[in-house]
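Report on the structure given below.
With one protein chain removed, the remaining protein chains of the complex are shown where they sit.
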Amino acid sequence: MYEIIFYFFAAVTIGSAGVVVFSRNIVYSAFALFFTFFGVAGIYVLLNADFLAVTQLLIYVGGILVLILFGVMLTTNTVSVDIKAKSLNTLPAVSVVAALAGLLAGMIWTTDWFMSKNMSEITAQTTSKEIGSALITTHLLPFEVASVVLLVAIVGAAMMARRESVKTQISNSK
Amino acid sequence: MTALTTYFNDIYRSVSSTMTGMRITFKQMISPTVTIQYPHVKMKMPDRVRNRLFMNFDDCIGCELCAKACPVDCIDIEVMKAPPTESLGETSTGQKKRIYVTKFDIDIAKCCYCGLCVYPCPTECLKMTDVYEFSEYDRSNLIYNFGTMSPSEVETAKIKVKQYDEEQTAKKAAAAAQAAAAKAAAAAVPPTAAPVQNAPPQSLDSTPTQQ
Amino acid sequence: MIETLEKPKTSTGKTLRTEEMIVNMGPQHPSTHGVLRLEVVLDGEIVTDVIPHLGYLHRCFEKHCEHMTSYQQVIPYVDRMDYVASMTNEMAYVVAAEKLLKIEVCDRVHYIRIIMAELQRIASHLIAIGTFGIDMGAFTPFLYYFRDREKILELFEMTCGARLLYNYMWIGGLSHDIPPQFVEKTKEFIVGFKKTLQEVNDLLNYNEIFIKRTANVGILPKDLAINYACSGPMLRGSGVNWDLRRDDPYTMYDKFEWDVIVGKGEMGTVGDVWDRNMVRQLEMWESLRIIEQAIATLPEGDVSKAIPKRIRPVPGDAYGRVEGPRGELGVYIIAEDSVTPYRIKARAPAFVNLSVITEISKGAMLADLVAIMGSIDIVLGEVDR
Partner (left out) sequence: MNELKLLLENPIVMSVLLAFVPIVFILVYALVTLYGEMKVAAHIQNRLAYMENGWHGTLQPFADILKLLQKEDIIPTAADKFLFSLAPYLVFVGTYASFAVLPFSSGFIGSNIDLGILYLVAASSLVVVGLLMSGWASNNKWSLFGSLRSAAQIVSYEIPGVLAILGVVMVLGTMNMQTMTQMQDGGIQNWLIFGGNFALGQKLALIPFMFILFVIYLLSSMAEVNRTPFDLPEAESELVQGYNTEYSGMKFAIFYLAEYANLFLVSAVVVILFFGGWTSPFGSFMGGPVWSAFWFIMKGMFFVFVNIWLRWTLPRLRVDQLMYVSWKVLTPFALFCIIAIGFIMVV
């Protein structure tokens, strides 16, 4: 049973990822990305990584995908449906992808995967507690660094967004 | 500092005005409704109400004043002057009828319910009633013909009028001829035929509409 | 309030190419109050240009009038011009025609006309504020106001038999005298209506969201309002103290004591949407004052004495104007030696007021455009005629 569900999610992920890459319509690509994220979240659930799965949905679907869709919808001609994506720079792209694929394959091969004999042996247990305690004990520094970086990014974004209007106000007051 | 005051003041006013609004709407929710359940309950119409036109044909003397008063030409009347020998009866107000009304149609679909046709009527035979439910599936059903003369009656009336007209024409011609002869005899000038100015009534050859 | 942002610049200093979107608002759009079509050029949510397209409801009113068989027949047509304020339309025509024919009517006719016109002004303002509330997303005040408008319509029905298109004021008089129970019913209405007015004032006009939506939006400065020949609440909302009832008193408005309401910019700038709306709201109180005085001092007389049997004026022309709910409603009649008017021209206040929309809605947001349109209070029947 779990295998069926796993293959279902795997098929959804890979199939929609194919649509993302090969679709000529950039909006279709963006929407297919939704199913990719969704499938990945499903696989996370099967791996008992419930916190990761939920976060995947929350951040990638609720945040990043919406941002992408906004970008696509606001920058392309929204009235007509035919928004085409062109294939550019085939050769460099293929080489970069090949290198990346090699890297990933090497990683998969060299990692010592934990394999369970029996899927039903794995009992549902939550990971949030472990993640929480790990974040504020052993991994405190990276966690804090990440939050500081994010804070800097937010402040910077606010500054950049604000500068224009400040300038306008100055020019208006002149 | 003022910015901060405005900020909190805005929040305070939003909350308080929302509360006021909710209080008012809640009070209205528990107060009785004003709806009238129309097909089951009907409002009492005032006496002066102007809805569907009604015409009492028995009282019509065919004066056509209503048709002239109508701003949208929804009243269609055809009349013939009856020979004075003919007795058409009297209206309820005691006025003598002298005109055949061969057709009296009101296209109520065109009517704008202004009531202007009611006032000029000398016999008060037109009035606006309080009937307001008269929708129809077919627009032609909204042409009300109030005329009570049947086609055969119209035919006989036409014949009578024609006969009378012919008699009158003949009489006139005879009179004219006589006069001319007398004139000719008096002035010894070749007589000229007097022009016959007796065109038939305009609606003589029209037929009543269906329905 | 709305600061137009500069377009973002690229590193080379050129502005990024952004496309403006043209949307057609109407003729079938819920907030165009009929069949107005606005061609709106949008930069994001900011309106950069508005082009009104008129004529979807044009019914050749003026041409029709030239083909009537009498001056009397024009009145049902005038009714249909501004169909939410028929009484004032009739009043404008009748004032013009009586000027042309030099008919003097008795005081009772004047008083009843004033009562009717003020009731009609209230009814019209009720619709204006109610639909404006709908434009702002508040549906409930509209129905509260409709509940009370219904009572005004009942008064009208009782008097002349019709609820919307009255054919009540005739040249030289009125079609009917007021029925005996009219005065009593009107007093009853006034008592109940004052409560509704206060209630909706709290519910809608002083709601913080409503204030935030309308204050400082669509500001129409004094000089612009005068230059565009705006009139009515539109003009008074901009702080111009001008009311034909006081400044060019027709019928007997000078006999009554009341105030001209002028926008003060209580919540923002003088001449914003909130001011225009508030002028309407407060004008209803003044109308109630006039009605109360008129009812208390209603003179006796025969309302149909001066009605001429047959109208055939000496050739000439006359311009009669009244302060309608939307502004100066003028009727200009040219008569030749005939029972038919040679030419009738109506100066429709809604048409003139609408012309200012392009000027005041530039730079506003799409939602503000709806607010501005609602505050102008157009009736397409009058704009297109």
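We just call them A, B and C in the order they show up, numbering each chain from 1.
The rule is short, and it goes like this: a residue touches a chain if its C-beta (ideal position, glycine included) is under 8 Å from a C-beta of that chain, and two chains touch if they have at least 3 such contacts.
All values derive from a computational prediction rather than experimental measurement.
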item	value
In the full complex, displayed partners of the excluded chain	A, B, C
Residue among C:K212, C:R246, C:R289 or C:K362 touching the omitted chain	C:K212
Omitted-chain contact residue, chosen from A:V20, A:I43 or A:L65	A:L65
Residue among B:G21, B:G62 or B:G115 that touches the chain left out of view	B:G21
Option from C:I134, C:I152 or C:M284 whose C-beta touches the chain left out	C:I134
Chain C, residues in touch with the chain not shown (by the definition above)	21, 23, 29-31, 45, 133-140, 143-144, 147, 203-204, 207, 209-210, 212-213, 365-368, 370
For chain A, residues in touch with the removed chain	1, 27-28, 31, 34, 38, 50-51, 54-55, 57-58, 61-63, 65-66, 69-70, 73-74, 78-79, 81, 124, 126, 128-129
On chain B, residues whose C-beta touches the chain left out of the figure	11, 18, 21-22, 24-26, 28-35, 37
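By our rule, only the chains that are shown with their structure count from here on.
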item	value
Mean-CA-position distance for chain C and chain B (Å)	33
Chain centre separation (chain A, chain C; CA means) in Å	57
Residues of chain A engaged with two or more neighbouring chains	none
Sites on chain B at which at least two other chains make contact	none
Complex contacts: residues of chain B adjacent to chain C	10, 13-14, 17-18, 20-21, 24-25, 28, 34, 45-50, 68-72, 112-116, 119, 128
Residues of chain C defined as touching chain B within the complex	68-70, 72-77, 79, 140, 144, 147, 150, 157-162, 165, 167, 175-176, 179, 199, 202-203, 206-209, 212
